[in-house]
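Excluded from the complex is one protein chain; the other protein chains are retained at their positions.
Naming follows writing order (A and B), and every chain is counted from residue 1.
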Amino acid sequence: MRILMLRVIAILVTFIGLYMLSQFVTYQMDPYYFQVLIECGVYIILAVSLNLINGITGQFSIGHAGFFAVGAYVGAAWTMIWQPMVVERYSFLQMGTLHGDILNLLIALILGMTSAGMAGFVVGLPSLRLRGDYLAIATLGFAEVIYVLLLNINSVGGARGLNGIPTLISSGNLALFWVFLFVIISIVLSRNIMQSVRGLTWLSVREDEIAADAMGVDTTKVKVTAFVIGSALAGAAGVLYAHFLTGISPDIFSMNTSILITTMVVLGGSGSVTGSVIAAIVLIVLPEVLRFLKNDRMVIYSVLLIVMMLTRPQGIFGTKEIGFPKWRRKQPKTEGRSA
Amino acid sequence: MATQTAEDGGAIRIMSVLEMRDVTKKFGGLAAVSGLNLVVEPGELLGLIGPNGAGKTTVFNLITGVYKPSSGDVLFQGMRVNGLRPCRIASSGICRTFQNIRLFKQLNVLDNVRIAAHLHTKANLLDSILRNNRLMTNDRELTEFSLMILRSLKLEDVSDQRSSDLPYGLQRRLEIARAIATKPRLLLLDEPAAGMNPQEKVELMELVRSVRRDYQLTILLIEHDMRVVMGICERIYVLDYGELIAEGKPEAIRKDPRVLSAYLGE
Partner (left out) sequence: MRIFIQQLIFGIQLGSLYALIALGYTMVYGVLSLINFAHGDVYMVGAYIGFYACTYWLPFQRLSADPHATVMNIILAVVVLLLSMLLCGVLGVVIERFAYRPLRNGLGITDAHFWGFAIALPVAFHFHLFHRLSDGAGRFLFGIMWFLLIGMIVGYALRPVIRWISLRTVLSPSRLNALITAIGVSLLLENGGWLVFGPNPEFIGTMVPEKNFKILGGVIINSSQLAILVISLLLMLILRHIVLYTRTGKAMRAISHDIDAAKMMGINTDQVISVTFAIGGALAGAGGMMVGVLTHVQITPLFGLLPGIKAFVAAVIGGPGNIPGAVLGGIIMGVAEAFVGGSSFSTYRDAIAFTILIIILLVRPAGLLGRNVTEKV
């Protein structure tokens, strides 16, 4: 009972806190910094969700931008193409008011996450047959196929992309609220999965698939579940990003983005949620900080990446976490903490 | 003990734990196991021996579903299990250890055992995500259960160490602990004494005996060292070139001319 109470309070505090922060920050902050902040949030969701697939379950997926794209385009398709088609019959879907906007965004999120999750299911299936590098290339290939398809489908704008997507900032300044709500959701979700005994079986698939199978771990189910959850979260990131930018084009979801997200996971320490978060922030902020170097910044960025891999191959955090109570022999009470 | 099988259809049916009927496994043209018939009775401690490359580990892989038999059937408690995925076979009650140790290296000792214990979890993934009461009590139970197993195998002092940091002997013991945590009916041990010195081997034999007593297990054991096998097994099967060449009590096996020639050469 007490746990439940604490949890309800925690959730309420999170919601209200985020909402207040969102209101405050949107007016006070320089738009440029605000954009960087939101981008950090979006990439944290992406990195943490890829970490579920790549770091925790050990499935070598490097095509995360594909799921990101599916979410973004399906979400944008709702608010730009499908919503106008049905709004005449269902007037409560009208946008422009606060609750109308929230409702539409929720529908976009549900559609985006579902379709990205389905894409994750489809991509997860090869993971049952393919190992390591082969899977990596297949996932990268999937992302590239999505990219080329988006370039060629005229109803979503082809190479120009979709423009004029309703923004999250117009009524209620909800951009920061939504993005960081999903940041928190993805982190808590990863944490809860990793902390539970069932989540340990995901780690066991990463460690040794054959042994895991022999211990009764249904590796097929674990892998596909990881893919579905990870890609649904990436889809949510896509929906939010599309509605923040108000204009998306296939170039946002090119192979470079896939590689960037993979780099975040590895740089932070494969399997470490904390690491993914920190690395996502570093890799988004660093190019902005280095902006004064103009074109040279990417050279420095790549040199830093190589040096990092050579000197600290396990990533910034290794598999360590900050703020995750681990089971200890002397004090098994720590598990009573609220989410 | 009467070796009656399910097929006898007699009034008293003692169902064997495991039965392999005419099992053959071919790799390309080579038969790694051919026409193997093997019966494991409840509560037995059975040995499977044979020279290098005789196909012992292949037998284990056939039982646990890593390989599918080219022909023949594997029955576990009267149920056909060949063709099932390894995880299904494991959850139906057969668990194994590996000859080349396969621990979850980066995880600690307790987590290794908890992973195996997950088979008895009653919480689903949604519970894990929500972290509700059901999950908490369930996970606490599983942790207690795992700790109990570690205690009975004298591993609780190292329970928070990384499993790859353990000394070799303890790694082997952890493999057994992990297999027990799935609560199997039948435990398959693949060369548990490999690479141990005589003193450790004696300890291991003691351990296998006590494990069998405490958890009411049926054990099938592959071993290289004749002394270990003769010391603890009640009945022994001998394989050579994938074929069964002898079966019986340790004393009989010791004297069997075919076994001697297989081990010592013509």
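The definition used in the following text is that a contact is a pair of C-beta atoms (placed from the backbone, for glycine too) under 8 Å apart; a residue touches a chain by one contact, two chains touch by 3 or more.
Just so it is clear, the structure is predicted and the values come from calculations on it, not from any experiment.
J.: So one chain is hidden, and I want to know which residue out of A:138, A:176 or A:248 touches that hidden chain in the complete assembly.
T.: Hidden-chain contact among the options goes to A:138.
J.: Touching the hidden chain in the complete assembly: which of B:57, B:138, B:182 or B:218 does that?
T.: Candidates B:57, B:138, B:182 or B:218; residue touching the omitted chain: B:57.
J.: Looking at A:4, A:299 or A:322, which residue reaches the missing chain?
T.: Within the whole complex, the residue contacting the unshown chain is A:299.
J.: Kindly note down the residues of subunit A that lie in touch with the hidden chain.
T.: The list for subunit A reads 54, 60, 62, 126, 129-134, 136-138, 140-142, 144-145, 148-149, 151-152, 210, 255, 259, 262-263, 266-267, 270, 295-296, 298-299, 301-303, 305-307, 309-314, 318.
One rule holds in what follows: only the chains that are shown with their structure count from here on.
J.: Starting from the mean Cα coordinates of subunit A and subunit B, work out the distance between those two points in Å.
T.: Roughly 42 Å, centre to centre.
J.: What does subunit A use to touch subunit B in their complex?
T.: Answer in residue numbers: 3, 189, 192-193, 195-201, 203-204, 207-208, 210-220, 225, 319, 327-329, 332, 335-336, 339.
J.: Write out the stretch or stretches of subunit B touching subunit A in their complex.
T.: Per the stated touch rule, the residues are 64, 66, 85-87, 90-91, 95-96, 98, 102-107, 110-111, 114-119, 121, 123-125, 127-131, 133, 135-136, 138-140, 142-143, 159-160, 178-179, 182.
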